[in-house]
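Apart from one protein chain that is not included, each protein chain of the complex appears where it belongs.
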Amino acid sequence: MNTPRKLGETIVLDSFAEAFPMAAARLVITADSVRWAETAARVMTGYATSVIGCDLEAGAIERLEPDATPDGRPGVSVLAFAFSRGALEKALVNRVGQCVMTCPTTAVYNGLPLGDQPINVGGRLRYFGDGYQISKRLHGRRYWRIPVMDGEFTCEECFGTTRGVAGGNLLLLGSDRAALLAAAEAAVFAARLVPGVLLPFPGGVARSGSKVGSKYRSLRASTNTAYAPTLRGLVPSELPEGVDCVYEIVIDGLTLEAVERATALGLRAAAQPGVAYLSAGNYGGRLGPYHIRLHDVLNRFPE
Amino acid sequence: MTATCTITDWVCLACGTLCDDLTLTLDPSGPIAQLEPDCGPARLWWERVAQTASGPVAAVNGQPTSFQTALDCAAERIRAARSPRLVGLDATSLEGQRAAVALAERIGAVIDSGSAEARARLAAMARVGRCSATFGEVHARADQILIWACDPTTTHPRFLTRFVDPPGRFAVAPRNVIVVGSTPNATSARASLCLSVRPEQRIAALATLLALLRCAPIRSEQVAATTGQTLDAWTTLADALRRARYGVVVTDSTLDDPVEYEALLRLVRALNQRPDGRFVHLSLGLPGNAAGAEAVLGWQAGYAPDVTFAAGYPAMGVPDLEHDLTIELGSAFNLNRAPAAAVATIRIAPDATVTPPEPAVAIASSALGISESGTVIRSDGLALPVLSVVPSSRPSVAAILRELLQRLPDAAEQGTSP
Amino acid sequence: MSLRLIWRDATRLPVDGGRLRPDGLADLAPAEAAAVRLPVGNGEVSLGDLFAVSGLDAPPGTLRIEGDLRGVARVGQGMGSGHLIVSGNLGSDVGSEMTGGRIDVYGNVGPWAAAEMRGGLIHVHGHAGDRLGSARPGSRLGMRDGIVLVDGDAGACVGQSMRRGLIAVGGAIGPAAGHAMIAGSLFVFGSAGMHPGLGMRRGTLLFGTGIDPALLLPTFVPSGHDRPPFLAVYLRELAALGFKPAGRRTPRLRRYNGDLSIGGQGEILVAVE
Partner (left out) sequence: MSGRLWVIRGGRVIDPANGVDEVRDIWIDADRIVAPPADPESRPARLLDARGAVVMPGGIDVHCHIAGPKVNAARLMQPEISREAPPRPRRAGFRSGTGGVVPTSFTTGYRYAGLGYTFACDAAIAPLAARQAHHELADTPVIDKAFLILLGNDHFALERIGQGRASALRDYLAWMLGATRGYGVKVVNPGGIERWKQAQGTTSSLDDPVPGFDVTPRAILTEIARAVDELGLPHPVHIHGLNLGLPGNAASTLELMKALDGHRAHLAHIQFHSYAGDPSDQESMASGVEPLADYVNAHDHLSLDVGQILFGPTTSMTADSAVAEYLHRLTGRKWLSHDVELETGCGVVPIEYRHTQFIHALQWAIGLEWFLRVNDPWKLALSTDHPNGGSYLAYPRIIGWLMSRALRDEVWAALPAPARSRSALADLDREYTLAEIAIITRAAPARMLGLADRGHLGPGARADVTIYRDDPDRVRMFELPRWVIKSGQIVIDDSELRAAPDGLTLHNAPAHDDAIIPEIRDHFDRHASIRFAHFPLRSEEAP
């Protein structure tokens, strides 16, 4: 690490986040009330923190005014990321089927340009209609209407996908857990102001940072020993003196630029008293094609 | 003629039954002395058509002239025409129709030959097909006769007495006759079941019957509101149709709505889904040779009943387009035909020179079934030979058309094909 | 380059206007276009004899026709691209078998408009005749895709055997609307003729301003009330296309299923408020 840069009292290490592409989709869920749209979105994006252990990274629930939804009802948008379009399709079919179709009054629409490589969601859910499903096609978009007990569940057939960016991250290092968590919350709040980003972990914050692999063969990832304060002395540690607590903020975005901007906003918001260092996690540059250098994003996205 | 003359097996063109079993005795002066069996429409038709034999052989602008002069004049007008139209194909024999279609093709004419019934039937048939039979099959097999919105007792007096009243090879008399339509009428008087239905209620009635055959859950109050009869009444009728070993639905030329026609043909088709019964539809035709016109157009042009040759090849015709010349065949032939809307430019008919309105060119032909022989086709598809029974010096429609064709040589036709 | 044709009213005989479509005509110079032959009755005449032909300052691929062309059939038939704008009436078969592009008619069109249409958009700002968007005799399928908007009334058998696409009629519709529909959407915002939906297999027939339910065939059974979300999607789309009769508010609807006489699963939606 060379030339540390300071934001206030906090040292921003010259580290970088190593991000990689993921298939991303944006769903618009509408309902008779925004409450039910949100409920569906929340349930649908549950257990969607990391594709290390989930089929999807999803969330970023945003309210949409009736004028901004396809059917003129209140709604929300949701972002979803997965390793591949195939995985994305499979996960969305399952989640929309289990969590949105089941939810009173909802409908689901595609929230991205269809593009030339869309995934098929409504077309797979339609069979729930048992032959009574109705297809409607308008201007090249197909909507499936599936009869359900409160009327019908409308689900668009195809969802556009985009090559999103996942794995953007920030690490907050400090000694006062309460202060550190407060700073992390502020960083999350700031990063989420950027449209098109998803902070998939609980409240946007992860404490169980991971490394690749494990002594147990069946485990793909295990605890990030180098950043676990209690393991100092047992394993090579990355933690400077006086650091007793680390939080990670993981950032996915529809574009690299969104991730970078969110990183910059997060850094600035996180630089609070009690945060000794800000850093980012990487694998030495071997895994992901995108390197989000902390100093660089601070320069490119000034206050 | 100097003595009464008797003709057996006379083919009568007065109605669509096209009876071919009449015995006709003529007075020396011409009128019918005796007709056996007697038939009102047949007498009326004979009198109407036979009396036309007295006029001049040809006329141009109302002035009697020679046959040749009239033909020359007709040819000249045809050559000048840019949108000629040919009507009245039903009034001539198959031979005349073949010549007429040849003429229409050569001059790029539009043929309006269809009755509204023919248009509706052929449109419906092109969508769903049709299950039908010859009259003799009705006679031989039918046990249930559904008379749909017509009154054959009045319009086709001998249809029922020839083919329905007597027992047939596989059918005992009396057969079960059911009437649906604007009753009471002469036919409903003899029906075992009779449902009074207004014309605008018939499609709903057909839908109801179809639904009943499928055992679909339909709304009884809506059945009553839209068909004018209770669901129970239709259930009774549907049960009767279901029981038919060989059922027949009979319609006539007043069935002119293609949508109703299609529903009816679908009903007949659905009744054939039963493993133990057949059902057919029979359309009682118009007088004359309307079915022949459909046949000839079918094999020569591929379409019926309206065809246009304007482009130099046959295409499905559109009735009622603007035209600048009308060639009309057989104006007095069909008792029911409304007079042509426009004055014909060229009329070729037994009464061409005597019946108003006066055409530009009138050429009197012999009269098919009286003074002209030829072939006609019954609405059930059977072709019958018609023989001249009163000699006439006038040429047949076919001969006149062939003469006309000779005056319109092939070479004049260059440039109309794409 | 775009073209403007002004009807000279030189004939009343039937004209085959099949060549009057922007693709193929609009990029010709006026003199070239005037030399195009059009079938009239049993012969042919030059387009220039029927129309005054001039250039037009408009986006490329625009063909503008002016005059009362009710005797001219097949205008825009089979057209695949471009914009055809007609000020005046047209005869039969307007835009039939069309695959793409847009037709605007500020006037009335005859029967068989949009017959077996496959794509594109037709907006009739006046009335349309019988068999709009329907199947040709003997064909299994009527309109197969695309959008037809009629601000005024439409005739009988609209959307017969329609397979896909959207027809919206602002005014009254004739009898047997949606006859034997296979799928697709037929929206009507005026009054209905007799027997709507007869023989419907699937598809949607909407009466957006309500009709007397007594009109419906007994083979359509009521299946409750709803305000289906897809309809809002459609209405917003119609509004975006400049079709005013639809309004933006999604009405509450009563739904009827049928036509049970043929085992159909179509829907008739009738606005109830």
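Note that the chains are named A, B and C in the order they appear, and that numbering of residues resets to 1 at the start of each chain.
In this text, a contact is a pair of C-beta atoms (placed from the backbone, for glycine too) under 8 Å apart; a residue touches a chain by one contact, two chains touch by 3 or more.
Note that the structure is a prediction, hence the values are computed from the model and not measured.
One chain is not displayed; in the complete assembly it touches the shown chains B, C.
Interface note for the absent chain: among B:105, B:260, B:351 or B:372, the touching residue is B:105.
For the options B:156, B:278 or B:323, the residue in contact with the chain missing from this view is B:278.
Residue B:126 is the one among B:109, B:126, B:150 or B:286 that touches the chain not shown.
Listed by residue number, the positions of subunit B touching the unshown chain are 8-9, 11, 20-21, 94, 98, 102, 105-106, 122, 125-137, 139-141, 162-163, 168-170, 245-246, 269, 272, 274-278, 280, 294-296, 298-304, 309, 311-316, 375, 377, 380-385, 410-411, 413-414, 417-418. Although one chain is not displayed, its contacts with subunit C can still be listed: residues 136-139.
Following the convention adopted for this analysis, only the chains that are shown with their structure count from here on.
For chain pairs A-C and B-C, the one joined by more C-beta pairs in contact is B-C. Innermost chain of the displayed assembly, by C-alpha centre distance to the whole-protein C-alpha centre, is C.
If you average the Cα atoms of subunit A and of subunit B, the two centres end up 76 Å apart. Look at where the CA atoms of subunit A average out and do the same for subunit C: the two points lie 47 Å apart.
Within subunit C, no positions touching two or more other chains are listed.
Note for the complex: subunit B touches subunit C at residues 81-84, 107-109, 122-123, 126-127, 200, 203-204, 206-208, 210-211, 214, 216-220, 222-223, 225-227, 258-259, 262-263, 266, 309-311, 316, 318, 321-324, 415-416. Those residues of subunit C that touch subunit A in the complex are listed here as 145, 147, 164-166, 183, 185, 202, 204, 226-230, 232-234, 236-237, 248, 250, 265, 267. The touching residues of subunit C, counted against subunit B in their complex, run 12-14, 16, 39-44, 71, 73, 92, 135, 137-138, 156-157, 161, 175-176, 179-180, 194-195, 198-199, 214, 216-219, 221-222, 259-263.
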